[in-house]
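Only a single protein chain was left out; the remaining protein chains are all shown in position.
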Amino acid sequence: MLTVFLQFLFSGLTVGSVYALVGMGFNIIYNATSIINLAQGEFVVIGGLLMWFFLESCKLPFLLAVALTILSAGLVALIMERLTIRPLKTNDLLIMIMVTVAVAIVMRGLLMFKFGKEPYSFAAFTEGDPLVIGGAVIQLQTLWVLGITGTCILALYAFFNLTIAGKAMRACSFDPTAASLVGIPVSRMIMFSFILSAMVGAIGGIAITPISLMEYDKGPMLAVKGFCAAMMGGLGRGRGAVVGGLTIGVLESMTAGYIHSGLKDAVALLILLSILFFRPAGLFGNAAMQRLKGH
Amino acid sequence: MMNFFKATLAVTLLLMISVSFAAAQEPIRIGAILSVTGAASFLGEPEKNTVIMLKEQINKAGGINGRPLEVIVEDSKSDETQAVLAAKKLIERDKVVAIIGPSTTGESMAVISTMMQNKVMLISAAAGTGITLPVKERYWIFKTAQYDMSAVEAIYYELKKKGIVKVGIITITTGFGDAGRKALQEIASQYGISIVADERYGPKDSDMTAQLTKIRAAGAQAVINWSVGPGQVVVTKNWHALKMGIPLYQSHGWGSKKNIELAGKAAEGVIAPLGRVVIWDKLPEKHIQKALLKKYVTEYEARFKGEPGQFGAHAYDAMQMIAEALKKVGPDRQKLRDYVENNLKNWPGAGGVYNMSPSDHCGLDKNAFEMVVVKNGDWMLLK
Partner (left out) sequence: MVYALPNLTDDSYFITLMIFSGINAIVAIGLCILMGSAGQVSLGQAGFYGIGAYASSVLSQSFGLPVVISMLCAAVISGIAAVILAAPSLRLKGHYLAVATLGFGEIIHIILNEFGPGGPSGFGDIPALSAGGFVLTTPAHVAWVVWGILLLLMIFSLNMLNARPGRALRALHGSETACNAMGLDVVGLKIKVFVLSAVYASIAGSLYAHYVSFISPSSFTLFHSVLLLMMVVLGGITTVWGGLVGAVIITLLPETLKAFEELDVLVYGLILTLSLLFLRRGIVPIVTAKIHSLLVRRNA
């Protein structure tokens, strides 16, 4: 009985860690711009597919492939921000969000053109049999994903709270005008936030591809789940996305295990909705902060 | 006056000659509605390639009795609305004499009323039972994909031989998975099999361990997964990681070398009913399908990336049926339909040996499948 429960839990953590990584990317851009970047899922796909390209097609060493993949994703984000977000010069969030939708469609078109429609995968980071805990198995790659998620959180926390650049980036979100008055280059900060979130997305893509495979049109589903994770934890809260993602993942697998697998997404969404209704700022959100930001 | 009459006659004659001359060169048009992009692009891609390749071969060999064959491929984007629009366009604008596709059951169902109203033959590449049944209301509709029921029968027949009576099924929540699920449930009792767990997952889900754990806890003696796309690889990997100790059966959608490649050693021992197009090289030389499959698969693989697989074969057969009918009875919508219904007996195709009749617009049964197991990274006939 306990074994079965543990297995559901591990399965939930595997899925949840994927959502958490995507959710974190949403938070970075949201923190700097208040934009919801719906192309976030595509960055994850770019991560997975480019990693395959560098690793399996170009036969590059693992770490070099990782570095190239992350840099390329950052470059794509830079181009995206320069060509679409910056020239927009509007405060209308709706338009900006729709632009990210349109950009996501362009990226999907390009990915399909380059990689075709079939799924891709590469070997897990470490070879070996899955870990057995209390009779339940957990894949080694899941541990990698969890570890990477944790590292990203710590790194981002340190960046946003301890470095000048990070603090400046947060200031841009609270009040762009005031931020520029105190000499923060707001538009450069927005660009950095896009690059950073794309890199986090790409890291996520690299980490999850051995588990879930990657194909050109996985982005929208990842974006929706990641968005829900970020919302559940409270938009803009780094660790909120992680807790949100893991919560949704575990809820899904518990529903699949104990209720009915066809309803797993519905139950997770219902719980998300009730959290929104009863605690609109999310589990970790701060209501006063939300008012300050005018949302 | 006489001169004028003569001149008119000459011009008319000249016109008639040029018209008939043009007619000889005028291509015969058929249409194809395929899910080239979108969620079902894994079906539409090989189907489109196959259709294009066959068209070129037919035209190179002199076309249809001297007239070139033109195939207009419409991408339905795996979307039912787009499929309906494509059917209307092909019939109204392009005046096609028959249509191949659509690739999925949902899209095929969506275009049926259009085809029936316009009296144009459709040879669907999708498997759903409702596409060709009830035959009375599907006068213009045929399909080349085997019934899901046939694949299920092939699996259940195998299970019965092994004395397995309790199975857990896990299906994808798309039309493909749902059709398989219904077929699995419908005829389980005929084979003395009881379904002890009925699990599902979404097309983009990344882990199915929870569902498989539940199947194991329910005491199943075998797992049957019904899906196409990445889901079947993820299930295979999870099944392997859990060391479930019971065999895993996949649907006929499993028949791609790519799946073995992606699942790696996890794929070892996975059993599935597959069409002969996947294992043509393992067939005995004298098999009725061997020669045409060898030609089809080798030419396809030489020209395109990847393999035609089960789904390419559906388009292959649809195209060959229409081409043969066109050669025999000409580009007449009614005659084409009648030919396909009545004249394809013991007709070897890539998907199986067809026996079309007024009561069966599919013409395939479970003999279209071979039970195949994955061994050392390759297919092996299960005997």
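The letters A and B name the chains in turn, as written, and every chain counts its residues from 1.
Here is the rule we use: contacts are C-beta pairs under 8 Å (C-beta built on N, C-alpha and C of every residue); 3 or more make two chains touch, one makes a residue touch a chain.
All figures in this text were calculated on a predicted structure; none of them were measured in a lab.
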{"item": "Among A:V4, A:L71 or A:L263, the residue in touch with the chain that has been omitted", "value": "A:L263"}
{"item": "Which of A:L78, A:I105 or A:L140 contacts the chain that the document leaves out", "value": "A:I105"}
{"item": "Selected from A:V76, A:I208 or A:C228 as touching the chain missing from the view", "value": "A:C228"}
{"item": "Touch with the omitted chain, as defined above, among B:I33, B:L69, B:V96 or B:A110", "value": "B:A110"}
{"item": "Footprint left on chain B by the chain that the document does not show", "value": "36-37, 39, 74-75, 77-82, 84-85, 88-89, 91-93, 105-106, 109-110, 112-113, 128, 130, 173-175, 177-179, 181-182"}
{"item": "Residues from chain A at the interface with the omitted partner, ascending", "value": "36, 38, 84, 87-88, 90, 92-95, 98-99, 101-110, 112-113, 220, 224, 227-228, 231, 235, 262-263, 265-266, 269-270, 272-273, 276-277, 280, 295"}
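Note that only the chains that are shown with their structure count from here on.
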{"item": "Separation of mean Cα positions, chain B and chain A [Å, integer]", "value": "37"}
{"item": "Footprint of chain A on chain B - complex, ascending", "value": "37-39, 41-42, 45, 173, 199-202, 204-207, 209-211, 213-214, 217, 229-230, 233-234, 237, 241-243, 258, 262, 264, 305-306"}
{"item": "Footprint of chain B on chain A - complex, ascending", "value": "4, 7-8, 10-12, 14-15, 18, 112, 116-121, 123, 130, 137, 139, 208, 211-213, 215, 217-218, 221-222, 252-254, 256-257, 261-262, 265"}
